[in-house]
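Only one protein chain is missing; all other protein chains are in place.
Up next is subunit A:
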Amino acid sequence: MLEGLLIGLQTAFSLQNLLMVIAGCLIGTFIGMLPGLGPMSIIAIMIPVAISMGDPSAALILLAGVYYGAIFGGSTSSILLNAPGVAGTVASSFDGYPMARQGKAGKALTIAAIASFAGGTIGAVLLMIFAPALSSVALLFHSAEYFALMVVGLSAIAAFAGTGQVAKAIIMTVMGLIMATVGEGALFNLPRFTMGIMDLQSGFGFITLAMAMFALPEALFLVLKPKNLQGDDDAIKDLRISRAEAKAISPVIGRQSIQGFFIGVLPGAGATIASFLGYAVERNIAPKAEQEEFGKGSIKGLAAPEAANNAACTGSFVPLLTLGIPGSGTTAILLGALIALNVTPGPRLMIDEPQIFWAVIMSMFIGNLVLLILNLPLIPYIAKVLAVPRNYLIPFILFFTLMGAYIGQNNATELLILVGFGICATALKFADYPLAPLLIGFILGGMMEDNFARSMQLYDGIAFVWERPMTLGLLVIAALLVLLPSFRARRAKARAAGVADGD
């Protein structure tokens, strides 16, 4: 392994490759900030550039830089504007945006940058150590386990079931799941619930829905009730994380980096589920007082999905590099790029072309480090976005939400759907319905149904639930995650009542 590391270092530390990393990170960060252009599309766009370089190591290093930059850029827009452009950063906006609203935008971005860095780096270390062994574990996961994993991911909605709002959180999740069934399912090839409208044939677009649920109502609220986005002028300079805060988030980052990595290894699970799961798990194991903070600007609630998200992105390289299986859209595009560069990922990659394998790992370390070095000084300027006068900021937010939905689909009907859903979402927000569960349900719904259908077909019935111990275990965990908080709350209430009686 040491030898491999040296090979990797040697490749990665040429002047040309270092410049590649820096260029990649910058391009990724700035384009990634535009909602609608996620890591996948940016990498796809950069592929012609990467392929024309001819050197697979340099190309991969450039793409890794772009990838990490794009993930960080995506978090930026979800933290500052509540406009998550990628499913993986939806969970970051749950606590990141409230922090920005409290004038802690700079601190939120710093936490995001550090958590991403730690997640990515720890992920890369784990990748280095476990890649060969993990590839066989990943194959143990069948569609039944994937289905159960999605159910565990759905339990993240418990965080939004505020006091006495459980039914509302559940109905929003169900609405999200219902919306996910619109269009053609992968397994059935039948258009469902499209009402004969051609534009619904492919279902609702994720970005359209994300913008309609998060960014648009938020912008409308800002119009309805003007308030100073920036907070106090001093607060925005408050980038430093205090020692107590560092102490609070470091175990979270550590746990979520590891958990996120292992979820990322499973093909198809990926960063989105890792971030939701990370959020749910951290909320459940946090002490009672801190649990209340989640969703209102908790630093733990921001650090957890950020670390998990980045670690999972790194984890998704395990099946790609060891088995040649792309586990996510992004790695599928990378696979295409690798094949175009005459490198075939698979079990033989580490034996035939070790320098590429190690160059990828080294480029991950360097990409993360460069991103941190480049972005920490930039954060005050990025956070200054919020200091733009409201009369200019709001039209631009609206424009970028529309653009995000338009670029992805190139379909103007999508924009009308966006406005329509945005109005519905604003009404729901007025009535205090949580909107995040709808998006979680929508994102996980499609995958959940596909995997459920697949395992139903494989087992010719629902028997897989009890015949596969791992599935059963995961489902039990999901049930516990949902039931435990309300049980705890009830017990606390009973105890409080008892104490009052005793007095």
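The rule is short, and it goes like this: contacts are C-beta pairs under 8 Å (C-beta built on N, C-alpha and C of every residue); 3 or more make two chains touch, one makes a residue touch a chain; residues count from 1.
Quick note on the criterion: contacts and distances are computed from a predicted model.
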{"item": "Name of the absent chain as recorded in UniProt (options \"Tripartite tricarboxylate transporter TctB family protein\", \"Serine palmitoyltransferase\", \"Aldehyde dehydrogenase family protein\" or \"Chemotaxis protein CheA\")", "value": "\"Tripartite tricarboxylate transporter TctB family protein\""}
{"item": "Among A:V174, A:A332, A:M350 or A:L480, residue touching the chain not depicted", "value": "A:V174"}
{"item": "Chain not shown: contacting residue from A:G54, A:P226, A:P251 or A:G473", "value": "A:P226"}
{"item": "Selected from A:L369, A:A387, A:M456 or A:L480 as touching the chain missing from the view", "value": "A:M456"}
{"item": "Candidates A:L19, A:I373, A:A412 or A:A494 - the one touching the absent chain", "value": "A:A412"}
{"item": "Residues from subunit A at the interface with the omitted partner, ascending", "value": "31, 37, 45, 162-168, 170-171, 174-175, 177-178, 181, 185, 188, 190, 192-193, 220-221, 223-226, 389-392, 394-396, 398-399, 402-403, 406-407, 410, 412, 415-416, 418-419, 422-423, 427-428, 430-433, 449, 452-453, 456-457, 459-462"}
